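Apart from one protein chain that is not included, each protein chain of the complex appears where it belongs.
Right, chain A next:
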Amino acid sequence: MNDIILQAVHIDKSFREQPGIPILSDINVDIQKGEYVSLMGRSGCGKSTLLYILSTMDTDYKGELYIDNELMTGQKSNHLAEVRNEKIGFVFQFHYLLNEFTVLKNVMLPALKMARLPLLDIETKAMEWLNMLGIHQLAPKYPNQLSGGEKQRVAIARALINSPCIILADEPTGNLDKKNSDLIFDIFQQLSDNFGQTLLIVTHDPGFANRTKRIIQMEDGRIV
């Protein structure tokens, strides 16, 4: 039981405006520590909606959500923010880097927010991750000087900085060309193989999904 990182129990969601039509119905998901999971499905099947519920950002649902064995449902938004900061790393389709800060500062931000480590240690850690992702030379640059693939790698470094329990990614290669997509695949693969990182990737790309260890297939708001 203890190594379940993320657990969703009987999750239902429907639009507020149209209460009759369900988007998600009776979703039950367990993700074990170290698992590399992809969430597959056609667009509109509710896989992104599920991801945002699992990420604690969307709190408008029925059912129960546990992260690291802690009940998230019904928690205050400030507490959820802390949980996201500490336990979840995000990678989105778009990079969402802050143009006002250097690459290094962007990576450091979540750790600075958590404020558990002294500044120097955070910097060292950020540089380690950038190094591991092969982009340490970009550290002093600003995001608008980077290519799309580089930005996405910086976003991954940012997701990793607080050593999260799980990384949630929403179509992380959606905006990238083939070469860069492959690069991102490789990075996720490495994170899973070498670091035992738990990953949940939303994708509609079967090629990508096939490389993960477990595929959750969704259709019309249900898991099949």
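One rule holds for everything that comes next: a residue touches a chain if its C-beta (ideal position, glycine included) is under 8 Å from a C-beta of that chain, and two chains touch if they have at least 3 such contacts; residues count from 1.
Following the convention adopted for this analysis, contacts and distances are computed from a predicted model.
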- Query: Can you pick, from "Lipoprotein-releasing system permease protein", "1,2-phenylacetyl-CoA epoxidase subunit A", "Serine kinase" or "Pyruvate synthase subunit PorD", the UniProt name of the chain not shown?
  - Reply: "Lipoprotein-releasing system permease protein"
- Selected residue (touches chain absent from view) among A:9, A:29, A:57 or A:215: A:57
- What is the set of chain A residues that contact the non-displayed chain in the whole complex? 48, 52, 55, 57-58, 77-78, 81-82, 84-86, 90, 92-94, 96-101, 109-110, 112-115, 158, 170
